[in-house]
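Left out: one protein chain. Kept in place: all the others.
After this line comes subunit A, so read on.
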Amino acid sequence: MTIPPPRIVELLPALMRYARRLARDQSDAEDLVQETLASAYAHIGQYQPGRSLRVWLFTILHNSFISRTRHDAVRERHRTGTAPAAAEASPQEHSVRLREIAEALDRLSPEQRQVLHLVAVDGLSYQEAADAIGIPIGTLISRLSRARARLRAIESGEAGDSRPPVALRIVES
């Protein structure tokens, strides 16, 4: 007996969250999800039954984001004096603590935000997350480790610290 696959409709909130973490803006995130769904529809033949729908969609979303970022970079170069898109503010809704976290997250590289989100917020397994981004699992774990070290550094006010934090050293007991 196979477990019925989740419906896309049920995956929408998770897709929105992922998109928001990547795009850092609600309306950009919505556009990104729309693009993802349209692309999935157009390439439905590439979905292999039995594969995780969530990972498949996250992969498409990731790829859409990457190509969109490239386009934006090109467009940005032709613009003058445009401030980089800052995270949209609804500060009164967040506690101070959460706002600090949001600010710290914004200072991570997009790659770091992405792995943290997939694993820590969305609860993907390491293998699923690695598949969704298209990187080896070892790379994923080291990225996670660095992202967390950087967050801790930002938290404790060592934000300028750019040396690679705790690498994958083995901790002997």
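We take it that a contact is a pair of C-beta atoms (placed from the backbone, for glycine too) under 8 Å apart; a residue touches a chain by one contact, two chains touch by 3 or more; residues count from 1.
FYI, contacts and distances are computed from a predicted model.
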| Protein name, per the UniProt record, of whichever chain is missing from view ("Anti-sigma factor", "L-arabinose transport system permease protein AraQ", "SGNH/GDSL hydrolase family protein" or "ABC transporter ATP-binding protein") | "Anti-sigma factor"
| request: Kindly note down the residues of subunit A that lie in touch with the hidden chain. | output: 1-2, 4-5, 7-9, 11-13, 16-17, 20-21, 26, 30, 33-34, 37-38, 40-42, 44-45, 47, 49, 53, 93-94, 97-98, 101-102, 105, 116-117, 119-121, 123, 125-126, 141, 144-145, 148, 151-152, 155, 166-173
